[in-house]
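The complex appears here minus one protein chain, its other protein chains still in place.
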Amino acid sequence: MIKVGIIGSTGYAGQQLLWLLSNHPEAEVVFLSSHSYSDKMYNSVYESYLGIRSDVCVDNKYAGDLLPKIDVLFLAMPAGESFEIVRKALSLGVKVIDIGSDYRLDSADEYESWYGKKHEYSEILSEAVYGMPELNREKIIKASIIANPGCFPTAAILGLAPLVKNGIINTSSIIVDAKSGVSGAGRSASIGNIFTEVNENFKAYKVGNHRHTPEIEQELSKLAGFSFNLTFTPHLVPMNRGILSTMYASLQNQVSEDDIFEVYREFYKGEQFIRIKKDMPETRWVKGSNFCDISFKIDKRTNRIIVISAIDNLIKGAAGTAVHNMNLMFGFDEKTGIDKIPIFP
Amino acid sequence: MIKVGIIGSTGYAGQQLLWLLSNHPEAEVVFLSSHSYSDKMYNSVYESYLGIRSDVCVDNKYAGDLLPKIDVLFLAMPAGESFEIVRKALSLGVKVIDIGSDYRLDSADEYESWYGKKHEYSEILSEAVYGMPELNREKIIKASIIANPGCFPTAAILGLAPLVKNGIINTSSIIVDAKSGVSGAGRSASIGNIFTEVNENFKAYKVGNHRHTPEIEQELSKLAGFSFNLTFTPHLVPMNRGILSTMYASLQNQVSEDDIFEVYREFYKGEQFIRIKKDMPETRWVKGSNFCDISFKIDKRTNRIIVISAIDNLIKGAAGTAVHNMNLMFGFDEKTGIDKIPIFP
Amino acid sequence: MIKVGIIGSTGYAGQQLLWLLSNHPEAEVVFLSSHSYSDKMYNSVYESYLGIRSDVCVDNKYAGDLLPKIDVLFLAMPAGESFEIVRKALSLGVKVIDIGSDYRLDSADEYESWYGKKHEYSEILSEAVYGMPELNREKIIKASIIANPGCFPTAAILGLAPLVKNGIINTSSIIVDAKSGVSGAGRSASIGNIFTEVNENFKAYKVGNHRHTPEIEQELSKLAGFSFNLTFTPHLVPMNRGILSTMYASLQNQVSEDDIFEVYREFYKGEQFIRIKKDMPETRWVKGSNFCDISFKIDKRTNRIIVISAIDNLIKGAAGTAVHNMNLMFGFDEKTGIDKIPIFP
Partner (left out) sequence: MIKVGIIGSTGYAGQQLLWLLSNHPEAEVVFLSSHSYSDKMYNSVYESYLGIRSDVCVDNKYAGDLLPKIDVLFLAMPAGESFEIVRKALSLGVKVIDIGSDYRLDSADEYESWYGKKHEYSEILSEAVYGMPELNREKIIKASIIANPGCFPTAAILGLAPLVKNGIINTSSIIVDAKSGVSGAGRSASIGNIFTEVNENFKAYKVGNHRHTPEIEQELSKLAGFSFNLTFTPHLVPMNRGILSTMYASLQNQVSEDDIFEVYREFYKGEQFIRIKKDMPETRWVKGSNFCDISFKIDKRTNRIIVISAIDNLIKGAAGTAVHNMNLMFGFDEKTGIDKIPIFP
């Protein structure tokens, strides 16, 4: 049984993490910290936990004092706020899994350029492992700090990785048109997020400049063996959970759909959370689970492939993968605590 | 490990039951039958089960042949269709948990009057136990056939039972104004159920004549020790899951809210799925769980009490209670397989 | 052509009012004031107005200077903020239609008790007319200041008025269980209002203490000829627009449904915005219109009547009635600008 702390536990990703860890047989959550709800009962912030948990939220700023009590620290903080606490945690031998975005980009310059702030712990970037188990399992097992992938990058990279790795598509032609449920925007109040503004509406946002763009490019470029850019456009769907990513690319050669299925099956052989399907993925079939569903069609008229992937943004796109990484780092069975059947309807 | 069969497994309640049982450590589902999807892969009907189950649906009419293989039979069928198969199951010593409505009313005449069809197995009615664990635990343990409570009755009876039992309210004043998510209407296509007709709409339905009325009256009358009628009005909420029941009654005497809290706490002492709250229940806090949340206010200006209860209609209002009943009947720990934390958002 | 000013034009009710007035052939909107968006283009706050209006929002505090330019002032402000500007408007001979709640209660003491603040213009209360055209048409025609009814009171009073006026129900038995779309909560950001907290949820709120309670009681008491209290419980529906009010009362005598229909038809004879129906009202059938749909059932088993009314909370429950009142005050045809066909789906 390992001991766990969660910083930023009252955001949606943090809460989802607690939901998974509360039933994890090998982990015990020993503190929950929060910026907005310190000294509040966790079950008054999320009344779903009444009768289940009786934690009081610690202020984020006191989380540092609690590091000696834990084996692994999960962070779900806004960009640029993790540097000090992560430095301290690592110095104490506490393993770190950052659900935020501070350690995803390999280059501190890229970070500064996309996030608009200086990276104050850049020396750790070369150690931080991009925590996508399907791509980096061996590195994750040995890592002391994990950069948990972003929600959109998870759907996009898993959908495109086999094609990029195998040189099947023209990387300069890639377009990622992604659609996310509203929980991706986090639990913060703004006019743009209130029900009546989001419900019965569909929109794109941050067109051409979303911060997940360089993250997708970086990881796919590693698979390709060379650097390339792509176009990424996120959209907001009036639903709570789920990301569907529709991806377009030109095929390098004539291939059949059967050939491509074989490529995917081979690439994801043995992966327990990837489901390669004939039918097109839909977010409802993965809701509440750690699955990433993937399918595709070849559009012969234009020689393009259209790949569609679906995840639950809070689980496979955040907390589920975080637990997956923890399982790998501590030698637990990979599925422990995250082998949930999707909940429907 | 007991063996389980599910008839009507492709409806929403049947599917929810499979969801729970697939992770139940003491039960193995050995057949799934269906009226509409016989010979289809279950995971093509609900693609959420891809990679999890590989059952082929059996036609309902062949379910009888499979009874010798099981210890307990769950049924989720339309009214009036269970008589033959239940008779056969009981004769073979298979225990029966009926999620449908054929064995809930004690009187075959009442059944005929509300359901518009003759009860063809009325001799079993005196044996069938109304499967609400909080009220009938001891009887359930010994039962061979359980009438699993309806979704609206679950929320209403649990909300009102302590008050009725203790003579705190005037039973002739009771009004139950209930609101349900759309999954309560089942998985059948009609113009009235399509998205564009339900979304952005709110309505009452079956005003004054819903079949759950006599069920609520019957069970509360038993608690009161005398027979009475009440008014029940169901409404449809544009959401997938959840029932919120708002109940009104006149107080017999001056009592304080603290007194009433004490009554509820005492009545539900030790109950693991009842949460008596100070804050008003909301369906989001029980979604995906077997909890029934209950709270109330006294309206001094009118000497009324307003009780509010919330459940997940598919779990506490159907499949969760069915598993709870199974656990009791077979001597498992009550919480086995149904101790889910509500999923939010 | 009359000249109109709107204070609080950037809230949902204010915007809906502008929507109606922009197409009103007899009214010209000459200023729009706002607390939050002063000096902003109105069509940047609500981009729906691009190409339609090019107003710049005036700060609420400068609205007073513009009073000489207008014939009628609409206000949609929080409680307690209207006193000074209304005093000034009336002194200049500008007619006032207050969509807020400052002039609805006849008694300044009641106002203070329910709204928690002192009424600073109580001498006008006896002049202010409760602007429900179906009840107070003649007074409205002559009024200089109108208290536009609240959204819940509109649905409740219109539903119950014929029964109360004709002594058909026991007034001490009245229960109003109302359900509103989220636009009723206004356009302000709070955690409780964000999409993911409201969507897929149903809840009651302000149980036993909502400020619309005394307003409903006051107006129905006038119709009854004596004072009485009732129970009112509002609920929040995950949809943008609409109120459905389900009302319960005991019948004084045996009456048939046909009798009651006749009572309603007679009471609302000639009313263009009231539709007495056989089928139960649903909010979708009134969305985007000024209609109030009403129906009822008699529950013979309990000798109760269940009345259901449906309105669009922003139109019949706010802006539509405001324009209706303006039409009456200025001698326009009553339907001018508000004879919209409900928009569906």
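Some notes on this structure:
Letters A, B and C mark the chains as written, and numbering starts fresh at 1 in each.
Here, contacts are C-beta pairs under 8 Å (C-beta built on N, C-alpha and C of every residue); 3 or more make two chains touch, one makes a residue touch a chain.
Keep in mind that what you see is a predicted model, and the values were worked out from it rather than measured.
The chain that is not drawn here is touched, among residues A:61, A:118 or A:203, by A:203. Only one of A:3, A:88 or A:235 touches the chain withheld from this view, namely A:235.
In the complete complex, the residue from C:100, C:149, C:162 or C:288 that touches the missing chain is C:288. In the full complex, chain C makes contact with the omitted chain through residues 12, 15, 19, 22-23, 46-52, 183, 200, 240-241, 275, 277, 279, 282, 284-289, 291, 293, 341-345. The set of chain A residues touching the chain not shown comprises 172-173, 175, 177, 179, 181, 196-197, 199-205, 207-208, 229-231, 233, 235, 237-242, 244, 246, 248, 280-284, 287, 297-299, 301-302, 304, 306, 308, 345. Not every partner is drawn; the one left out touches chain B at residues 12, 181-183, 187-191, 193-200, 238-240.
The rule we apply is simple: only the chains that are shown with their structure count from here on.
Both copies, chain A and chain B, contribute mostly matching positions to the interface they share, with over half of the numbers common to the two. Here the spacing of chain A and chain C, counted between their Cα centres, is 46 Å.
Chain A and chain B have centres, each the mean of its CA atoms, that are 37 Å apart.
Across the assembly, chain A contributes 12, 183, 200, 240 as residues in contact with two or more other chains.
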